[in-house]
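Below you'll find the structure, written out as structure tokens, and then a few comments.
Here the complex is missing a single protein chain, while all its other protein chains stay put.
On to chain A.
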Amino acid sequence: MSTPPVLEAPGTGTSPLLEARRVTMRFGGLTAVDGVDLTVGRGQIVGLIGPNGAGKTTFFNCLTGLYVPTDGEVRFDGAALPPRPAKVTRAGVARTFQNIRLFANMTVLENVIVGRHTRTTAGLLSAIGRGPRYRREERESHSRAGELLEFVGLGGQGNQLARNLSYGAQRRLEIARALASEPKLLLLDEPTAGMNPQETRETEELVHAVRDQGIAVLVIEHDMRFIMNLCDRVAVLVQGSKLIEGAPGDVQADERVVEAYLGAPDDEPPPLDEGDEAATRDPNQERTA
């Protein structure tokens, strides 16, 4: 497989925000992610697409420290990113999950406040003592969490249990919780999976609004319209390796991408839109890493 040229991130001067170099993840004999290079520039929205089982979520887990990559290096904001989830979050990388993972029996507001864990410091003793510093920190956490709920459109629902939110609202709450850690880079793992077109549009607007706050976004997605509307660049992962990376239009037109999704064309390649639907048909199907 030929190494595709890494495009210079538009609109960024110095080092890129996230720089993954030859990230490899092997589980025994299975190579789930094979030498993937990927950069995300400041303020960019980058899409990561690929058929089921291509290793996209595994790659995310390598970036966020849930997995320790077998080989390769992840640099973030000019420094090596240690493969420890707490340090990754503190450095400024936040994520959502493909299958919603909220704290179901905490309230909506508490979920977001937990997201601020790395930006707050109160320990057990100050929690028991409740000095002025503790109270200020709590007040700030509450008001910041309230703002974030407004931002994602969940204002006024803070006291509900997270489990009682509608599906789309749960996905938005996950984004609010991730934003609470004040990230510079937000990793979204299939944010529109299982959503109807209306909810998908709303999510699109939300991701745009996130970027407008100066937060870069790396998004795994199957909805090709979503990718086309949002992304500055798109990388395609097939069987653990990066097939191509480039502007959305170029990627969409690339024969290899069509082939990866639909198999080799018989005579004429079908219009890609149908291909997207084929790939989107069962977005909830569990990918084996």
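One rule holds in what follows: contacts are C-beta pairs under 8 Å (C-beta built on N, C-alpha and C of every residue); 3 or more make two chains touch, one makes a residue touch a chain; residues count from 1.
The working rule: contacts and distances are computed from a predicted model.
Colleague: So which of "Sarcosine oxidase gamma subunit", "histidine kinase", "Branched-chain amino acid ABC transporter permease" or "Predicted phosphoesterase" is the UniProt name of the chain that got left out?
Modeller: "Branched-chain amino acid ABC transporter permease"
Colleague: Could you tell me which of A:42, A:56, A:95 or A:184 touches the chain that is not displayed?
Modeller: That would be A:95, which touches the missing chain.
Colleague: Name, in rising order, the residues on chain A that touch the hidden chain in the full complex.
Modeller: Residues touching the hidden chain, for chain A, are 64, 66, 85-86, 88-90, 94-95, 97, 101-106, 110, 113-115, 117-118, 120, 122-124, 127-128, 130, 134, 137-138, 141, 161, 163-168, 177, 181, 194-196.
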